[in-house]
Each structure stands twice: as C-alpha cells, then as structure tokens.
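In this view, the complex is presented without one of its protein chains, the others remaining in place.
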Amino acid sequence: MTNYFGIDFMAVILIICIGLYTLVMAKNLIRMLIGFELMTKGVTLAFISAGNANGRIALSQSLVITMIVVEVVSIATALAIVMLIQHKKNSLNVRSLTNLKG
Amino acid sequence: MLLGFVFVPLLGAAIMPFVRKIWAKGSTYLSVVVSTFLVVTTGWIAYHNILTQNSLTLEQWIFGQSIALKVDGLSLVILAAIGLVSLVTAIYSAGYSFHPDSRPGFNALLLLIVTGMNGLVMATDLFTLYVFLEIVSIAAYILISYQTDEYGLEGSFKYMMLSAVATTFLLLGTALLFAVTGSVSLTDLAIGVKSGNLMVQLGFAFVMFAFLVKAGMIPFHAWLPDAYTAAPAPVSILLAGIVTKVGGVYTLMRVILGVFGFSKSFSAMLLFIGAVSAVFGAFLALGQKDFKRMLAFSSISQIGYIFMGFATGSPLGLIGATFHFFNHAVFKSLLFLNAGAVEQATGTRKFDELGGLASRMPITGTTSVIGILSTAGIPPLAGFWSKLIIIIALWQTGYHLYAMIAVFASVVSLAYLLTLQHSVFFGKIKEGLEGTQEVAPVFYWPAVIMASVTIACGIFFPIIIDKLILPVNSLFGLLVK
Amino acid sequence: MSILLLLILIPALYGILLLVYPSKVKSFWEVISVVISAYLIFLVLNIWGQPQNVIIPWAGFGMDFQLRFYQFSQFIVTAITVFVFLGTLYSTRFMLDHPHNNQFYGFLFLTEAMAIGAALANNLVIMLFFWEALLITLFTMINLGKEKAFKTAVKAFVISSLGDLCLMLGIGITEALAKTLVMTDIHLETTGLGAVAFVFMLIGAMAKAGAMPFHSWIPDAAEDAPLPFAAILPTVISQLLGIYLLARIVLDFFTLSLEMRLLVMSIGAITILFGVMMALIQNDFKRLLSYSAISQVGYMLLGIGTGIPIAVAGGLLHMLNHAMFKSCLFFTGGSLEKQTGSTDLNKLGGLWKKLPVTFGCFAVAAAAASGIPPFNGFVSNQMIFEGTLQSGYRIFFVVAILGALFTTAVFLKLGHATFFGTNQPESEQSREAHWTMLTPPIILALGCIFFGVCYAFPLDYLIKPSLSDSLREGLALIHFAFRFDQLLWFTLFTLAIAFINHIIGVKLDGRGLGAVEHIRKAPLLNTVYDLAERRTFDPYVQGKVVGRYAALGLFGVDRGINWIYQEFVPTVATFVGKARRFHNGLYANYLSWSLGGFVLLVAYYIWFF
Partner (left out) sequence: MELHISILVFLFIIPAILAAICRDLLRSVIALLFCSLGLTFLLFNLNAPLAGVFELSVGAGLISVLFINAISLTRPLSAEENLARRKDHYRRFIGLPFIIIIIAALLWFNQQQIFGNLIFKKTAENATIGQILWGLRGLDLIGQIVILLVGVYGIVVLFKRGRSND
C-alpha cells in the first residue's frame, strides 16, 4: 500500500485555504457556508488519509462518520440562522451585519 | 454514577415535549430540578471522595470500553460551576418573557447544553471532546438567536462562523496527531506526542488556535462581545458564566495537562496572550457604554488571568487558575444577572440612560457591588484570593514582569468596574427612571444565591482550597514534560 | 459538635437571624433573646472545670482553627455570658422603643459570639479574626445611637483600628520570632525584636481595654450610643478581653525585662491619675462613669505590670470586680435616664426617695468602686496596693492611693448630686424603674457584696487557677485577710480624707455637684483642666489637627492623583474609543484578526521546532 499521506495532505491544505479565502472574501452568507462546507471536506480527507497512513482505517472511518453527522447538524443550524437573517433583514449581505460594534 | 451527569439532563431534554403537553409550566421546574440534581451530585462526589480517599480521580467504563468517563479535581470544580450556573439560569429564565410556545424549547436546549458541557468535562478522548464541544456550540448558536431578533441572529452568526474555523482546525490538529500516534485518546496521545516532530508541532498549534478562539482571547476575541451582548438575558448568563469557558479554557487546560505538558515555548506564548488579553481586555472595557458589552470585555480580561496563572505550569498557578475559573463563573454570571435585571426593569443597557438605580433596586444594587468587588479582587471576596494566588504563582516562577502586568490590569479592572457601578447604580437617578422598581423575586434570587456563593468562597477560601482545589494538584503526577 | 463551637455559633447565628429580621423586634423575640443568653451561661457552666481543645484544620501555614477552654478562658467566657445576659435582660425594657432594636440585639449577640471566640482562641490569627470582627460590631452598635453617634462611631473605629493594626503587626513579628501562632507555644524574651513585638501587642491590648491614650472614644460613646451598649461593651467586654490579652502577653508569651514592666506600670499609673482627674470634673452621669472606668483600667495595668503574685491576682480580681460595679453603675444610670429623661447632673437631684432601689444599687456599687470595705473593690484595691509596695517603687503606690482618694471623691460627688440635694424641676415626675431594669443592677450589687465579703471565693476558684504555677505558689504564701496593719489604716485614712474633702467642697460650693470645684480651680490644675476640656489630650482630636497639616502636605500628591482621574483617564478613554472603532462589526475583519493570530501562532511553533 503506497503512502499517499503527503499528496492528500497537500490537498487538505489547499482546500482549507480555499475555504478560508471564501470566508474572508464572500459577501453572501450562503457562500460563506459553502466555504465552511469545503473546509469540512478537507478535514474528512485528512482523517481518512491519516488512518490510511498509520493503518487504523477502521477507527478513522468511525470517526469520520460521527464527524459527518455533527457537521450536517451544524450546517443545518447555520442555514436556519441564515434564512432567519434573510427573513429579518431582507438581505444576505454579510457587510450589512454591522449592528453590533464598538 | 458519572453517566448520570450525561444521561439525566439528556433524559430531561428528551421528555420535555411530553412534559409540555401534560403540564405547561413543568418545563422550567424540570430544568431547575435537573440542575439542582447536578449540583447536589457534584457536592456529594466531592464530599464522598474526600472522606473515603484522598484523590478525587474517578474513572468509569460502561459497556466494556465503549464509554469511558473520567472525573478528577479539575473536572469536579468545573462540574460544580456548570451545575451552579445552569441552576441560576434555569431560575432566572422562569421569569424571562419568552414566547409561551418557546419556553419548553429553551429549557430543553438548556438541558442539552448542560449535557454537552458535562460530557465535555468528563471526556477522555480528543475526538469525543470535539463532538461534545460541537454540541455545546450548536446549542449556544441556537440559544443566542433564540428571540430571532436582528441582534441575536447577527451575534450568533459571527460566533458560528468564527467557531467553524476553530472547529475545522481542531479537527485538523486531531487528524495530524491521530496520524502520528495512531489513536485519539488522551493517554495514548500523551505517549505518542513525545516524538515531537513537525506534525506534532503543527497539530499542537492547530488545537491551540481552536481553543484560543473558543476562549475568546485577543486577537481571537472579536465574536465574544457581539455574542454576549446580543444574547437574551438568561442565555448571556449561561454563555458568559460557563459555556465559553468550558469550551475554550477547560479544554485547553485538559489538553495541555493530559497530552502536551508544559514547555518553555508554550508557557511563554500563553503568558503573552494571557497578558495581552488581560490588559487590552480591561482597556477596551474602559471605553464601553453598554452594560453587557463592558462585562464581555471584562470577561476577556479575566480569562487572560486564568491563562496567565495556568501558563506558569506550577501547582500554585494551576490552583489559582482553577479557583479563578470557578470564581469567574460565579461573579460573571452574577453580573450578567444584574445586567439582565437592570434591562428588565428599565428597558435599556446604555450607561447614558441609566443612573442612580441603587436606591430603586436595592437588592440588585447590593449584589452587583459584591460581584464588582469580587471581579476587581477586593478582599475578602473570592476573586481576591484567586487573583492573589495567580500573581504569587507568577512571581514565584520568575515571571516578575507578568506579575506586575497582572497587578496593573487589576487596577484598570477596578477603574472600569467603578465606572460601571457609578454610572448605573450610584449617583443621581436619571430622568425617566424614577418609577423604576426592584425586579421580581425570580430575577433577584439567583443573584442573591451567586452573591452568597462569592462571599462564602471568600470567607471559607482555605477550606475550599484545601478540599476542592488542592486535589487538582494530583494531576501533576501525570505530567511528564 | 463541640460545646466550644456551639458557644460561638449559637449567638452568631442568632445574631445574624435577628439582623435579617425585617423590622424591630417585639416582646416574643426579646424573651427568646434572654433565654438564649441564659442558655449560653448554662452551656459554659456545664463544661466548667473541664479543660478541652478544639482543633480544626483551616488555612494551613500554622493557621488552624484552635480553641482552648481552660481555667483562665473559662472565667472570661463565663463573665462575658453573664454580662451579656444581664445586658439583654436590661435591654428588654430599655430598648423597647428603639426603632432598630433588632439590629441592637443582633449586634449584641454577634459581639458576644466574637468576644467568646476571641477569649477561647488558641491561635493568634483566629484571635485576631474575632478581634477585628468586634471592631465592626463596635462601630455598628455605636451607630445605633443618637444623631451625633456616627461621628463618635467613626472616632471609635479609627482609634480601635489603630490599636488592632498594631496588634496585627505585633502578631506578625511574634510569629516570625516564635515560629508558631499557637498561643500556648509562644514564649519569648523582650529583647531586640521581641521588645517591638511586645510593645505592639501591648498597644493592641490597651486599645481594647481603653487605657491612655486610646481612651478618648469611650466617654463619647457612652454619651451617644445606646446605654446598654455603654454598660456592657466598652467597660465590660472590651475591658475583659483587653486585660485578658494583656495578662496573656505579660504573663505567658513574654518574659518581661524590668524596663518593660516599668513601661506597663507607668502607663497604668498615668491612666489612673488622668482618668480619675477627668472624671472629677464631668457633669454627665455616663461620661463621668466612663472616665472612671478608664482610670480603673490603670489599676489593672498597674497590678498586672508589677509581676508580683498578689498584685497580678489583684489586677485580675479588679478586672472582674470592676466589670461588676461599673456595669451596675451604668445600669442605674440607664434607669435614671429612662425615668428622668436626662443624665445631666445639673438636672438631677434628690432622687433617692423616688428611686430607692436604684439608689441602693448605686450606693453599693459606688462604695465598691471607691474601695470601701466590705465591698469587693476594697479587696482588689488592697491587693494592688500591697503589690505596688512590694515592687519597691513607692511612687506607684502613691499614685494608686491618690487614685483611690479621687475615685472616692468622684463617687461622693456623683451620689450627692444625683440622689441628695434639692429636687430639680426636670425630674419631679420620675418613678422607680421597671423590674427588668432593676434586676440586673440588683444582681450585680449583691455580687459586689458577696465578692467583698467572701473574697476567698473568687480568688480560689477563679483567679488562682488562671495563673501560672510559679505565680500561684507565690500567691499561696499570702493569706490575705483584714489585717489591721499599716496598709489598712492608710486606706481608711485616705477614705476619711476623701469624705472630709467632700464635706469641705459642699460647704464651699453649696451643692453636691460642686463638691470638687475647689480642686477644679486649684492653681496649677485649672490650666491642665482647661487644656483637657479643650481636648488637648485627646489624640484623636490632635490627630485630626495634625491630619489637617498632613493633608496640606499631601495636597500636592492629591493633585497628582486628581490629575490622573481628570486628565489621564479621559485621555485613555478617548484612546480606547478609537480602538473601539476597530470592532466595526465586519465579520471578515474579525476573521482576518484571528487568521493573523493563527499565522503568528503556527510560525512561532515552527520556529521553535
């Protein structure tokens, strides 16, 4: 079994960079959530390639399953909150979320 | 026994919809009963273990090795704080003007967040820590936006998105450590990380970052004032009192004590961050015009203290940090209770519109004085002792400059807290507030409870140190590095 | 639970209960109070003569919660409980109309708890804790009095806290020297630092007992505070504790050098003379009594300071006797105040027919105070005289005798002005007091007689067991009795002079009140008196004057601090206000901070790697 950890991990770093870039630059709240989702996918890959590298693939799979469930709930909650923001402010622009400051 | 800490609140939350059908008001009583149970059980464990054996460490496996729970001195102190703060929150929320339909939901989420925190405190495994941290965080997002007003949603969203980055990095760090050591349980990790290669360093940095964001240290703090300010009053009590502290401070302590140990570079870094937070948090608080927002910045400053004490790595420092953790949970929730009461009575939190409330709201005024004095570290209240221990620990371990910075930050704290007291409670009563009356008993009794806990901890501090905080010391046996 | 803990906890908890009681208390609670204070006496008597210790680990570093019940502390504790009982009984009537009498009772019981704690403590820190707590109750209780009471309370607080501060310092030094805080283990010499520690602790004890120059709050407090307070706190409980501590310091903790003995004795002598001279010219019943109390403290200091068995025993006996007759006198004063509405001697007169029982008690107590046989004051006075003679310093004997002379004169004047002479219009309508207000003075007056006639009883059962072995042996040799020796004749002669002096005075002035005017107007003395009336000798007043100059000196410093508040803080706040703008609410901004911090964090760790 070849060790793919290096190349996989490079992919992880890249995708997390994409996610962070999106979070910083995006104006639309939903796009920010997409960025967050991208980062989660990167982490999934990191876990599995780590499990593949050290031979504990079963453990890493069980961790990933739990993680996916948790992330689904958090993304669902986040979407709910985003939709409520849209409902209240009639806008999805993150730049308009500046009521709290100082 | 320990499983009860997770299952009792979980069951309470699960039966909440049925309780609501049978008895409309039952939900509040249920959460009060459950959190009282938690306080009593914690007290019983502490008492029992002190009587029977000198160590406080309790471990429990259920279903073979399936569920592993562990409680030691540090966790026990935190468990006590969780129970206490959730109890006062439950009582306070009984009077808070929720929409009648959403009250059971609030109580269910309160119990679930308590479940999450209890599980977090007893977890023996980095990944389980993550799972429960997420439970706590998601419940917190929902609770902050509970009134679905603009502010709540905004604060909740900012908190959520910054936390999302933090959790991502927590998972990434966990994955790295897992890759190197082949396990995620804290004991195995502790053995595995001794090799100390680049991956371990990176993993450590990632995990640290995650917890520093969760704890709200400068410069990772920006979500904290927004979330605290925007949350409904009962939620901000819970949030400021315990949630973010368990999520960031306790987890960091646990990981350092359990896995990484203290190294020179780590101590220097955490001391620096702690000192920056303590000083700048205090200065930022000085310029605030909003009751809750000032308290939020004060919270940042106080956590800076906890981290400074912890970073010394000496037993005394750890004792101070743990004690200050507990005290902070008590006096900060007390102050947020008062903020909630003031907002309830006057409808505003702006300093410009408040003034002279002490004559109209004597109980709130008195308890706030106690909270403020304890926060500022005035003897003989509890806050004084813990700050003193931290400063002594800093001095003893040779960080003289940091000890002086801590004293300086304490002076600034006193300045902003006196400003707060002066502009809200003392002085002449502001126009339009003449008709203000003391809030209902359900709002001030929690404050009275917390104030008496503060006083009692201050007066009986030797006993508490001896019986409750000193067992933390036994943790140091586990420290190798 | 140990009875010793109960002794502290019961009054403390009951006191707190009364304090949180929302309104003034009625007869039910008063009865409960009396019963509880009586129960406490019963508790002490229950374990009488059974020495016991309580040790509860507390703060570490040698600061354990240690109580020790033994011969000396048992007799102090008993005295405290008895006097509090009498005070409570007396207050049931006296304080009935006071709007905050729940606070009065509450603080009274707290005082009792703290006083018992201080007397039982076997650890200096624990004792200090109770001692400081007494300071608080002192302040609050004085504060319950008349309008001027707040000023007096502040004065009392400042003076006592100065003393306590010294005590604290002394305890600190003692701990450093003796390496322990357990009172039974401390044995030091008064050389070098030991002398400093001794002097500081001495100051602490004297400030509590009210000796010169820490006396000046007592007369004011007696005038302004509620009378039962004056009757049992400064003159009885504080004095018992102060002298108890003094005796412990002088006899147990330190082995005194001659200089230190002379110091204690000199302070005692000065206090005697000053107190009684001031008492001589007072025109207020309560002020007069409190000055007299100050002078009596001098006797105790003098007696204990000599270190001669008979004088030490006399000093301790005098402490007990003085507590009895002085609180009896205060109680009669209280009855007068309640019945006639005044304690100003100008407005009293010829009352013996109207208040016969009160007069009887007064007469007994005053006779005891003057040292007239066969009352108790006589016995202890005689013992102290004997001791001063044996010490070899005749000057102290002279002072003591002079003190006795003037004391007699004072009480003759007081009795004459109050109960004899012409009726004043203000006190025409007065009647005998309520029985609850008569019982305590009657009990005390009977006690005065009993202790005077059967003087062997207190000596054998209370005083002798309290003393260390060497002193007790010294005492065993002296079989005290009414020996018709020079000393007795001398005393009687002195008393006679006092009577003659009184008669001359009355002849000269025409009224009882003016019986000592000729002394007041004596050539040299009148200047001293004028100065004293202008409060030249009051360290508090002088301290305030000095303070004013010091304040001028500190003005510059004050400006500096003011500058910090007026200029510096707003500048900082403006600066912070600028910093607040960084929190502009933009999420991207916040995330960039965090990521910047993250990059630094990772860079730091890779750097260290």
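Read from first to last, the chains carry the letters A, B and C; within each, the first residue is number 1.
Convention: a residue touches a chain if its C-beta (ideal position, glycine included) is under 8 Å from a C-beta of that chain, and two chains touch if they have at least 3 such contacts.
All values derive from a computational prediction rather than experimental measurement.
In the complete complex, the chain left out here touches which of the visible ones?
Contacts of the omitted chain with visible chains: A, B.
Going by the touch rule given at the top, which residues of subunit A touch the chain that is not shown?
Residues 1-2, 4-11, 13-15, 17-19, 21-22, 25-28, 30-31, 33-35, 37-38, 41, 44-45, 48-49, 51-66, 68-70, 72-73, 75-77, 79-84, 86-87, 90, 92 of subunit A touch the chain that is not shown.
Provide the residue numbers of subunit B that touch the chain removed from this figure.
Residues touching the hidden chain, for subunit B, are 6, 10, 13-14, 16, 62-69, 99, 101-102, 105-106, 108-109, 112-113, 115-116, 119, 123, 125, 127-128, 131-132, 134-135, 138-139, 141-142, 145-148, 179-183, 192, 195, 197-199.
The definition used in the following text is that only the chains that are shown with their structure count from here on.
Touch graph of the chains shown: is it line, ring, star, complete or other?
complete
Which chain pair racks up the highest number of C-beta contacts?
Answer by contact count: the chains A-B.
Any idea how many Å lie between the Cα centroids of subunit A and subunit B?
27
With chain centres defined as C-alpha means, what is the inter-centre distance between subunit A and subunit C in Å?
Here the centre of subunit C sits 74 Å away from the centre of subunit A.
Could you work out how far the Cα centre of subunit B sits from that of subunit C, in whole Å?
Inter-chain centre distance comes to 48 Å.
Which positions in subunit C touch two or more other chains at once?
Within subunit C, the residues that touch at least two other chains are 580, 583, 585, 587, 591, 595.
Indicate the residues of subunit B shared as contacts by at least two other chains.
As it turns out, subunit B has residues touching two or more other chains at 157-158, 161, 165, 225-226, 288.
For a test of understanding, state which residues of subunit B touch subunit A in their complex under the given definition.
127, 130-131, 134, 137-138, 141-142, 145, 148-151, 153-158, 160-161, 164-165, 168, 171-172, 174-176, 178-184, 225-226, 229-230, 288-290, 293
Looking at the complex, which residues from subunit A come into contact with subunit B?
Within the complex, subunit A contacts subunit B at residues 5, 12, 16, 19-20, 23, 29, 32, 36, 39-40, 42-43, 46-47, 49-51, 53-56, 59-60, 63, 66-67, 70, 73-74, 77-78, 81-82, 84-85, 88-89, 97, 99-100, 102.
Quick one: which bits of subunit C touch subunit B in the complex? Just the residue numbers, please.
Checking each residue of subunit C against subunit B gives 57-60, 63, 569, 572-573, 576-577, 579-580, 583, 585, 587, 589-591, 593-598, 601-602, 604-606, 608-609.
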